[in-house]
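The structure appears right after this line, and notes come after that.
Partial complex: the chains shown occupy the same locations as in the complete assembly.
To keep things simple, chains are lettered A, B and C as they appear, and every chain counts its residues starting from 1.
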Amino acid sequence: MTEEAGTQSPRRLEAFSDGVFAIAATLLVLDLSIDHLGAITSNDQLWHALGSISDSVLSFVISFLLLCMLWMVHASQFEHIRRVDSTVLWLNSLRLLGIVLIPFTTTLNADFGDMLIGRLALPLNFLCVLVLGWVLWQYVAKRSRGLLDDMTDAEVRQSGRRAFGALLAGVVVVVLAPFIGSWAFLAFAVSPLVGTALSRLGLRSRSG
Amino acid sequence: MTEEAGTQSPRRLEAFSDGVFAIAATLLVLDLSIDHLGAITSNDQLWHALGSISDSVLSFVISFLLLCMLWMVHASQFEHIRRVDSTVLWLNSLRLLGIVLIPFTTTLNADFGDMLIGRLALPLNFLCVLVLGWVLWQYVAKRSRGLLDDMTDAEVRQSGRRAFGALLAGVVVVVLAPFIGSWAFLAFAVSPLVGTALSRLGLRSRSG
Amino acid sequence: MTEEAGTQSPRRLEAFSDGVFAIAATLLVLDLSIDHLGAITSNDQLWHALGSISDSVLSFVISFLLLCMLWMVHASQFEHIRRVDSTVLWLNSLRLLGIVLIPFTTTLNADFGDMLIGRLALPLNFLCVLVLGWVLWQYVAKRSRGLLDDMTDAEVRQSGRRAFGALLAGVVVVVLAPFIGSWAFLAFAVSPLVGTALSRLGLRSRSG
C-alpha cells in the first residue's frame, strides 16, 4: 500500500452519505398527509383539504431543495477528496447527523411557523450542516497533500470561498427567519452570487 | 484536470438518484395495511379484508411499475452522460422532487379515485417527471460536446424522440384519467410503440 | 460503442436493487413495537411485554434472513451478467416488486399466523421472487453471448441448477407452511443440499 497509513478511499463514505441524504429527502414526504382532515366526500372538500396543507407542502419543497443543495456541496467537495482519515470520517458523521435531523426541524417549521423557535429550527439546522461542511473543507485543505487530488492552491482557495459564501447565506437566513419566515431561504438562491462576488474580490486582490 | 471547469462526474448524482428512486418505491408498501379493518378472527374475514384493500394494492402495483419505468428512463439517459454541470444537478433535483411526491399522489389516487383531483394527481405527477427528464435531455444534447459521450447525432436524436414518446404517453394518460381512472396508465405500455413510430418517421424524413 | 445496441451496464440496476433490498430489510423493524401494550412501569412488565411480541420478533428475524438470502441469489447472478437489456430490466423490476411486498406479507404472517392465508402469504411471496430470479437467469443464459461474461456452458448450467434448487425449496416451504407454520422456512436451510444433490446428478449424467 503506497497510500498514507490510516487513510482510506472516500468511496464508502460517499455511498453511506448518498444513502443518508436520499433517505432524509424521501422521508420528508411522510409529513404530507390529509388523513387527519376527516371524511372527504366531494371534489371541493378534497381541494380544500389540499389547500389546508399548503404550508406543509411549502415546507416540504423548501427542505427538499435545501437538502439537494447541501448534497451538491457535499458532492462537489468530495469530487476533489482522494483519501479520507478518521477526522474526516467523524466530521462527516456529524454533518450527516445534521442531515437526518432535517425531517424533524421541517415538521417544527411547518407546524409552528408562527413561533420564534419554529421559525429558527430549520435555518439553524441548515447553518450547522454548512458550518461542518466548511470545517471539513478547511481541514482537508490544510492537509491537502495527503487527502486532496492535484488542485492548484488557487482552486482550493476558490472552493473554500464558495463554501464560505454558502455559510454566509446560511447566517443571513437565520437572521431574517424570525421576521419573514420561510421566505428567508431565498437568500440561499443568492448564495452563488455571493460566492461569485467573493471570488472576484479574490481574483482582483491576487492580480492587484 | 482536463475536464471542463464547473462539471463533475455523474457518479454521485446517480447514486443519490438511485437511492431516492429505491426509497420512494419501497415507501409505497407502507400504504398497504389492514390494521384499520378491526378484529379479524377467521380465514374468511381475512380474505375479505384483503379484498377490501384491492384498490390500494392496484395503486401500489401501478405506482411501483411506473417508478421503475421512470428509473429506467433516468438510467438509460445517464448511460450516455459523461459529465454534469450545475444546471443538470438542479434539473435532476426537481425531477427527484417529483419522484418523492409519488407515494403521496399514490395515496390520493387510492383514497379518492372517484373524484377528479384524485384521478389526476398521479398522472400529473408522472407527467411532470417526464417533462423534466425531457428538458434535461434537451439541455445535455445542446451542450453535447461537453456532457455526452461520443454518440452520433442520429443516436442523440433517437434518444430525444424516445423521451418525447414517453412524454406524449404521459399527456395521453392525463387526458384519459378523468374518464377511465387507473386504466389510463396502460397508455404507458404503448409508449415504446409511440417512440418506435416517431423514430421511423424520423428515419423516413431523413432518408427522404 | 462496441456493445450491442439496446443494452446497458448493470451498474445502475445493481445500485437500485441494493437500495430496494436494503430498505425492505430495514423497514421490517418498524413492526417491532411495544407501544400498543399500555403503560409499563416495572422490569417484569417490560420483560413480559417483550415476550408478548416474540412472534413478531421471530417473523422479523426469518424475513430479514430470507431477504438476505434473496439478495445473495441476486448478487451472485449479477456477478456474471455483463450487460442488461430491457427484458432484464423489467424482470428485475417485477422481482423487486416481490421484495417490497415482503414487509407487508411479514406483517400478515406475524398477525394471522394461525390462519391459512396468514401462513401462506410469506412463503408464496418468497416463491414468486425465486421464480422470477430463475426466469431471469434462464433468459440471460439463452442469450448468453450478449449478456453474460465468459462462463463455460457447464458453469451456466450449474448456476441454473442452483437457482432451481432454491426454487424447489420454495415450493417445499409453501407445501409445508399450512401444517407447521414458520418452521417450514427451515427448508431453505437445506436448499444448498438440494442444489448440491442436483449438481451431482448433473455431473453423473454428463459423464455417463
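Quick notes on this one:
The working rule: a contact is a pair of C-beta atoms (placed from the backbone, for glycine too) under 8 Å apart; a residue touches a chain by one contact, two chains touch by 3 or more.
Every value quoted in this text rests on a predicted model; they were computed, and no experiment measured them.
Number of identical chains making up the complete complex in this structure, 3 of which are shown: 4.
Operating definition for what follows: only the chains that are shown with their structure count from here on.
The rotation relating chain A to chain B, fitted on Cα atoms, comes to 90°, given as a multiple of 5. Distance from the chain A centre to the chain C centre is 37 Å, each centre being the mean of its Cα atoms. Chain C has its Cα centroid 26 Å from the Cα centroid of chain B.
Across the assembly, chain C contributes residues 19, 22 that each touch 2 or more other chains.
Chain B meets chain C in the complex at residues 14-15, 18-19, 21-23, 25-26, 28-30, 32-34, 40, 42-43, 46-47, 50, 61, 64-65, 68, 71-72, 75-76, 78-79, 150-151.
Here chain B touches chain A in the complex through residues 1, 8-9, 12-13, 15-16, 18-20, 22-24, 27, 86, 89-90, 93, 96-97, 100-101, 103-104, 107-108, 112, 115-118, going by the rule given at the top.
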